[in-house]
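The complex appears here minus one protein chain, its other protein chains still in place.
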Amino acid sequence: MDATLLLMQGLNGLQLGVMLFLMAAGLTLVFGVMNLINLSHGSLYMMGAYLAASLQQQTGSFLWAILLAVPATLAVGMVVEVVTLRKLYDRDHLDQVLATYGLILFFNELVRMVWGPQARFMALPEALSHSVVLFPGMRYPAYRLVIIGVGLGVGGLLFWLIHHTRLGMLIRAGASNREMVNALGVNIKVLYTVVFGLGAALAGLAGMMAGPILSIEVGMGEPVLILAFIVVVIGGIGSIKGAFVAAVLVGLVDTFGRVLLPAGVSSMSICILMAGMLCWRPKGLFPAHG
Amino acid sequence: MLLEARGLVKHFGAMTATSSVSLAVKSGEVHAVIGPNGAGKTTLLAQLSGELTPDEGAVFFEGRAITSLSVPRRAALGIGRVYQLTSIFPDYTVIENMLLAHYSTSGHSFRFLRGFGADAGARTHSLEVLDQVGLVERASVAARALSHGEQRQLELAMMLALRPKLLLLDEPTAGMGIEETERVVGLLSRLKGEVAMLLVEHDMDAVFELADRVTVLVYGRVIAEGGVDAIRRDPDVRRAYLGDEESGE
Partner (left out) sequence: MKRPLPILLFGLLLLVPLCGEVFYTRLFSRIMIHAIFAISLDLMLGYGGMVSFGHAAFFGAGAYTVGILSLHGVSSALIVWPAAVGVAALLALPIGALSLRTSGAYFIMITLAFAQIVYYFAFGLESCGGSDGMRLATRNTVGGWAGLAGHTVYYHVVWGCLLAVFLGCRRLVGSRFGFVIGGIRQNEARMGSLGYAPFGYKLTCFVIAASIAGLAGALIANEALYVSPSFLHWTQSGHVLVMVILGGMGTLLGPILGAMALLLTEEVLSSFTEHWMIVLGPSLIVVVLYARRGLISLLPGRREARADAS
């Protein structure tokens, strides 16, 4: 494999990595702060993609579609939180897994009823549908570079939010000590709804950005969800930093695995990575809880 | 010497929970560890039982180094552990709890077919121990339905069923009413001589009634060690710990 191809695949891996990070960030936050395993996180990814696709059809603009679909997914997330998930925070993980599994069934069927069973596609705007010359002899799709840029940007923003704002302080405090947050006079219910909405918006953003690359279809969130779980496990539950490092790692391993390994084995490279991590560090790279 | 700890040190981040603690328990002796809250008594006990590994120092049991052995391995050598918070099997009946303890001393439990309660010898022995702690008439009650004091008695009975050489007791009378406390202290004093005990306890009356020797721990450090009377008279101890106890009497 020559250097150009290597670099191409590296960028592809990074692009998958930042998408996974957007998914995993929400999962790990919700887990770290509310102690909730949310299987339906993939449904929010799917909802983001479908909402953006519909909005693009209505408005005719890719940018408007994204700008409107993000708050829309945020709203969907908040409604889901208020209607069902809120009741699950003090339940055990088994209940959470079952109830959010029920949510997946619901969302998949809802999408099938509203948008039909056929896959949909999102068109890229003219400005992004070409390739750029990174250096002589290497062209790379502009849109994928945008994804990487947006992913890194959102990641940076999230890091700043968690570590340098009052909301972030509350989120971190909430992860370690609920009573303290309550004692600060903060309405913990509202905080939880906000955090969940934030995670939902990130998952939705990942979904809508994936729209033009992958087909938008029922159940599209589930493979991503499982990869995001692996990211969370490798990174350490509750850690944003861990989620980022692990997401890029998983993105790279998956991409290079597909290039370098025979077909049957390549899809397993991630899981082998995870198994190795488990032997080495059962609590993940950056365990947030002890 | 039955149990000996030499120079135990345990850090949690910047905090030193145990600071070069040494102590020794003879066979059949009751040794109490006292100290104010946060003195590191439970941490010390955890290093003796194997839940925590000390950063420095060594633990010996019957002359053998056990510092790196796991909890089950130490239990198999004859170290029984009674927790500060009641630790039983709530879904099982009292006798089932006892059988579980009993079987842990008799070979492996990869036995898939024979009924759990079918061993008459095990039942008889379990009932004897229950009789000893005064729970025999509650044998077929689910453990979760017992009162708090009864659950502590059951826990003690389970430990006795292991026929340990040493019992590590973390506040066995915590959260008990006066009557229940008396019952447990009475039971422990009847056991005295049969089994050695390392006792962490807040109730000074219980300590002075039961203990042969006392180690006083403050901020993870041993500030005094000796017989009960010597400890009572020790000015450092009075200042650091017993001061308010004395004035309260």
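Order of writing sets the chain letters: A and B. Residues in each chain are counted from 1.
Here is the rule we go by: a contact is a pair of C-beta atoms (placed from the backbone, for glycine too) under 8 Å apart; a residue touches a chain by one contact, two chains touch by 3 or more.
Keep in mind it's a predicted model, so treat the numbers as computed, not measured.
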Residue touching the undisplayed chain, where the options are B:75, B:156 or B:169: B:75
Full-complex contact with the absent chain, from A:62, A:143, A:196 or A:229: A:229
Absent-chain contact - pick from A:54, A:73, A:108 or A:239: A:108
Contact set of subunit B toward the excluded chain (per top definition): 49, 51, 70-72, 75-76, 80-81, 83, 87-92, 96, 99-101, 103-105, 109-116, 158, 162
For subunit A, residues in touch with the removed chain: 31, 37, 84, 87-88, 91-95, 97-99, 101-110, 112-113, 222, 226, 229-230, 232-233, 237, 263-264, 267-268, 271-272, 274-275, 278-279, 282-283
